[in-house]
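In this view, the complex is presented without one of its protein chains, the others remaining in place.
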Amino acid sequence: MAEELSFPTGIGTSDPTTISLLGQDLAADLMGKVGFGELAYWLVAGRRPTPGEVRVFEAVLVALADHGFTPTAIAARLTYLSAPESLQGALAAGLLGGGSRFLGVTEDCGRFLADTLAQAGEVTDYDAVALDAVTRAKQERRLVPGLGHPVHKEQDPRTPVLIRIATEEGLHGPHLRLFEAVGRVHPQVLGRTLPLNGAGVCGAALADLGLPVEMLRGFALLARAAGLLGHLAEERRRPLGMDIYRTVDRNAVYEP
Amino acid sequence: MAEELSFPTGIGTSDPTTISLLGQDLAADLMGKVGFGELAYWLVAGRRPTPGEVRVFEAVLVALADHGFTPTAIAARLTYLSAPESLQGALAAGLLGGGSRFLGVTEDCGRFLADTLAQAGEVTDYDAVALDAVTRAKQERRLVPGLGHPVHKEQDPRTPVLIRIATEEGLHGPHLRLFEAVGRVHPQVLGRTLPLNGAGVCGAALADLGLPVEMLRGFALLARAAGLLGHLAEERRRPLGMDIYRTVDRNAVYEP
Amino acid sequence: MAEELSFPTGIGTSDPTTISLLGQDLAADLMGKVGFGELAYWLVAGRRPTPGEVRVFEAVLVALADHGFTPTAIAARLTYLSAPESLQGALAAGLLGGGSRFLGVTEDCGRFLADTLAQAGEVTDYDAVALDAVTRAKQERRLVPGLGHPVHKEQDPRTPVLIRIATEEGLHGPHLRLFEAVGRVHPQVLGRTLPLNGAGVCGAALADLGLPVEMLRGFALLARAAGLLGHLAEERRRPLGMDIYRTVDRNAVYEP
Partner (left out) sequence: MAEELSFPTGIGTSDPTTISLLGQDLAADLMGKVGFGELAYWLVAGRRPTPGEVRVFEAVLVALADHGFTPTAIAARLTYLSAPESLQGALAAGLLGGGSRFLGVTEDCGRFLADTLAQAGEVTDYDAVALDAVTRAKQERRLVPGLGHPVHKEQDPRTPVLIRIATEEGLHGPHLRLFEAVGRVHPQVLGRTLPLNGAGVCGAALADLGLPVEMLRGFALLARAAGLLGHLAEERRRPLGMDIYRTVDRNAVYEP
């Protein structure tokens, strides 16, 4: 069967003499002229960011790149131990932990804030909107994304810094404002004071940059890819995977 | 069994008030002050790069981020089609194609050049060293990594640009010099003229930055992660996966 | 810090002379005495199945092993093309498509039936329960899992056969009964007649075997692992990946 095929894309195409990316000439217009974070933003948003947007965006990627021996970092190291010839497999195994419970908070928080703002219409009083949203979440027994952290129980050090950077760049928009309001009002609803966590503030900042909330997890994954490469480079120089594995295995106890 | 455990790491640790990354205070010293590419370099190399090193490094990441509808981009889109709720799965599926035949060239080329230089000792005549290495490769029926490209049959547009950027930054070192020499001398051994490809020149440039050759594939993967996010964001807005899948499926022919 | 660690498991443990699996002596009691499907059932359910349960279970695995050039099969082949040295990466890439839209139907259907039965209490009239459930699904604009198939628009050939096998083995239980009732009553609610699809009947049959509904996707993945190995073995002997990739790439059209 003869057929006409056409696969349209605005990402990349090439011919014998040129490589195009995002409608630009990759070699002539992008290499050496656009930063890597800037390119990642452009690829997902479909528009080139301003220098201020790049600074906030890269601050988010830096904030999310690593958080020590997370489950994802350990999974990547163990996979590297088992299959050291396949760095891509170890990296992929680590990224596969980028789901709902750890890295997912960034996206969940961005979506929560975006949905709340969409329902609220024009906002004059962020505290009132936040109070309403937190109250509804509590009634529906949903967690408010971005609140609380197992380690940073009082304050997550990333939160005020990212808010300051966004403010410096004139990018302190409605999502961050609402997120801060959540930080002020939630104690009167929940009966205790929780910190605004780093993953959450990153989601708020990314949403203020106009990035699509459905892709926010993607940026957390990109950031974490760099952190995982750091772990894997260290694992190559000074292995821990065997020690972690043996620690678990020698303390195994049969229990049906 | 009571035991003393200790898992040393120079990547990241945290306590209730601080997050450390690479021995720095993440919030106070890194966020907003270090770029994302810069951080990725630092994480793997264990030292902060200079601005010139960052420029070359980010040019490499930009060069490797995408090459259109590669097998990895298609695999990521098809996986997203099947499991759109798991962006991390689609990204991981794409990265798993970062193996020997496509993305692996960057690492293979860096290693080939580094091994050749290590055997050669002090080099005064790069063409002679290259001639020897290409001749041996031919005798042993090994391919010379970084030579040839299925699309860019005459010249890969990325190659001269990256060499120029490295030169501008004073980072045109022995690996790039040897790679250029391979470009000059291989026709007399192989009997035909092949272009120095983009993946290869990226490997040479990364090796000149002093990055460990065993980790070069990792940078290709990091770069590709950004490109794959671009494909997945586009797939979300304007899906192609179903059309690709159906194109294959409707042309299936049973043949034992 | 000295600490007592204990990681309890009923799956496997070993010492210098013995390997235990599920509390059995692997070498003495399992190898050559238990089938592979039987073992997979036992591992997940925590109890050894009867021969009849094994027959139904293996019929499900056979039914779900392959469905031609699915997105998952194509993704696995493309990943193998890019990284042929890493069979595990190609298999993993294929399995990562085992999400909500394709393989997920088995689990979704099992859960839908189990939830409906849990709410209904003791059932005397399956058609009434099915009618109520389909009506509610329609009102809430949810799809009824297990209904309809893009290719098998009239009848999915797997459905009657699996029902027959379950009946032969005395394992035609409430989930299959309810599923059949859905097949009878949905036209009066939805206004058109859809076939009961194979993924759905497999979910119903697995639920009737008493397997936990949260793990049903796992069996679909295990089945598909065998099918993917078939595709990858064929890809090694008679490659298609390059042809698929080029078909897409040569028909790429730039469109912002």
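Residue numbering begins at 1 within each chain, and the chains themselves are lettered A, B and C in the order written.
To be clear about the criterion, a residue touches a chain if its C-beta (ideal position, glycine included) is under 8 Å from a C-beta of that chain, and two chains touch if they have at least 3 such contacts.
Here the structure is a predicted model, which is why all the values come from computation and not from measurement.
Asks: Where does the absent chain touch, in terms of which shown chains it meets?
Replies: It touches the following shown chains in the full complex: A, B, C.
Asks: One chain is left out of this view; which of A:Ser86, A:Thr106, A:Thr159 or A:Asn197 touches it in the full complex?
Replies: With A:Ser86, A:Thr106, A:Thr159 or A:Asn197 as choices, the missing chain is touched by A:Ser86.
Asks: Out of C:Leu176, C:Leu206 or C:Ile244, which touches the unshown chain?
Replies: Of all options in C:Leu176, C:Leu206 or C:Ile244, contact with the hidden chain holds for C:Ile244.
Asks: May I ask which residue of A:Pro8, A:Gly52 or A:Gly99 touches the chain that does not appear here?
Replies: Going through A:Pro8, A:Gly52 or A:Gly99 one by one, A:Gly99 is the residue touching the chain not shown.
Asks: Pick out the residues on subunit A that sit against the missing chain.
Replies: 1-5, 68-72, 74-75, 78-79, 81-86, 89-90, 92-93, 96-104, 241, 244-245, 247-249, 252
Asks: Please give every residue of subunit C in contact with the chain that is not shown.
Replies: 1, 3, 5, 7-19, 21-22, 25-28, 30-32, 34-37, 39-40, 43-46, 55, 58-59, 61-63, 65-69, 73, 86-89, 91-93, 95-99, 103, 151-155, 157-158, 160-162, 164-165, 168, 198, 212, 214-215, 217-219, 221-223, 225-227, 229-234, 236, 238, 240, 243-244, 247, 250-251
Asks: Using the touch rule from the top, list residues of subunit B that touch the missing partner.
Replies: Residues of subunit B in touch with the missing chain: 5-10, 13, 20, 23, 46, 83, 85-86, 88-89, 92, 96, 247-248, 251-256.
The rule is simple: only the chains that are shown with their structure count from here on.
Asks: Copies subunit A, subunit C: same or different interface, half of numbers shared as the threshold?
Replies: same
Asks: Averaging each chain's C-alpha atoms to get its centre, pick out the one most distant from subunit C.
Replies: Following the centroid criterion, the farthest chain would be B.
Asks: Can you work out the rotation angle that lays subunit A over subunit B using Cα coordinates, in steps of 5 degrees?
Replies: In short, 180 degrees.
Asks: Per the centroid of Cα atoms for each chain, what is the distance between subunit B and subunit C, given in Å?
Replies: Centres of subunit B and subunit C (C-alpha means) sit 37 Å apart.
Asks: Just the number, please: Cα centre separation of subunit A and subunit B in whole Å.
Replies: Comparing mean C-alpha positions, subunit B is 23 Å from subunit A.
Asks: Approximately how many whole Å separate the CA-defined centres of subunit A and subunit C?
Replies: The computed centroid separation for subunit A versus subunit C comes out at 31 Å.
Asks: What parts of subunit A, by residue number, touch at least two of the other chains?
Replies: Residue numbers touching two or more other chains: 5, 7-10, 13, 46, 86, 88-89, 92, 96, 247, 251.
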